[in-house]
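All protein chains but one are shown in place.
Let's turn to subunit A:
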Amino acid sequence: MLKIKNLNAFYGDVQVLYDINLEIKEKEIVTILGSNGAGKTTLMKTICGIETRRTGEIEFENESLMKVPAYKLVTKGITLTPEGRHLFPELTVKENLMLGAYSTKDKSNYEWILELFPRLKERLNQYAGTMSGGEQQQCAIARALMSNPKFLMLDEPSLGLAPNIVDTVFDIIKKINKERGITIVIVEQNANIALNAADRGYVLENGVIRMSGDAKEMLASSEIQKLYLGL
């Protein structure tokens, strides 16, 4: 579904991603692991064409994304839930959700999303900035789903959340994948929970892909255990 070939990315003159090659198939959950500063968020932004200058090739459903401006990705079925959520704090939850469907103009997902996130249903008229971190994360995922995406990228969905809320969020992620067949990419520092949810994984280190493979095998690999699972 998404093919990345020899992707390089730069902030100004500084190169931050080197020769990235990866492929994500339909209906998969793929996780991209790595420590702080490894380039995970940069990779997400580069796929969207935000902030960085890039060379190489990004193909989505056999169509190049290299010349597509960021704001047009939604209409192609690609959505990113950015790190730190980036909700519109002074708009209500409902207005945030409606903006999720801004360019697709298709609100058919609304009822399903409210069922998926009962917490949000109770808080539709509350300002998004006044909610707790877990609720904001749910709102960010819900907002992304409003555009009816085929391909959903989640950047650090567990960041700053209490462990039991992380479980809730990942249960919802798995449910989205199963019920709607939405392809999901999860960028995570929390390797344990991400590998348990994913089918496959990649490890990013200093802007280079170091490892890739089946999620179950990666969980068992001694190197991953040592570096990312703290075992």
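Here is the rule we use: contacts are C-beta pairs under 8 Å (C-beta built on N, C-alpha and C of every residue); 3 or more make two chains touch, one makes a residue touch a chain; residues count from 1.
The criterion applied here is as follows: contacts and distances are computed from a predicted model.
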TODO: Assign the chain not included in the display its UniProt protein name, restricting the answer to "Beta-ketoacyl synthase", "Branched-chain amino acid ABC transporter permease", "cytochrome-c oxidase" or "Cobalt transport protein".
DONE: "Branched-chain amino acid ABC transporter permease"
TODO: From the listed residues A:N8, A:N21 or A:T104, report the one that touches the chain absent from this view.
DONE: A:T104
Open item on the list: For the chain not shown, which residue from A:I29, A:L87, A:A191 or A:L227 touches it across the whole complex?
Closed with: A:L87
Open item on the list: Just to verify: which one of A:T31, A:T52 or A:S147 makes contact with the chain not shown?
Closed with: A:S147
Task: Interface with the undisplayed chain - residues on subunit A - done: 48, 50, 69-75, 79-80, 82, 86-91, 95, 98-100, 102-104, 143, 147
